[in-house]
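Here is the structure we will look at.
Omission of a single protein chain aside, the complex is shown with its protein chains in their original locations.
This part shows subunit A:
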């Protein structure tokens, strides 16, 4: 199974998310074509209510610990509660989260 699919399935099972976007961003990095090394995850779930960012990220990292240890080199995480998601993204397209504009990322 693709690592991409595995991450998606594990996060779906663990967090019952309202929104889940797993993007393979490996092509933006210095790795061979077809790599599954760099991923970005946007995840929105009520389970994040009352958790600080650090705790949310740790919760996600724990679910994909195996992939992080063996396969993934970088995992960008954007973790929101439904309330935050609505507040931040209601008038913006969800496909453009805040952290995409790194200076080293090559335009696609």
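Simple rule for what comes next: contacts are C-beta pairs under 8 Å (C-beta built on N, C-alpha and C of every residue); 3 or more make two chains touch, one makes a residue touch a chain; residues count from 1.
Heads up, the rule we're going with is that contacts and distances are computed from a predicted model.
Set against the options "Glutaredoxin", "Membrane protein YqhR", "DNA repair protein RecO" or "Cation:proton antiporter", the UniProt name belonging to the omitted chain is "Glutaredoxin".
Residue-wise, the contact with the chain that is not shown comes from A:75, picked out of A:22, A:44 or A:75. Even with one chain removed from view, subunit A keeps its contact list with that chain: residues 29, 53-54, 57-58, 61, 65, 68-69, 74-78, 98-99, 102-105.
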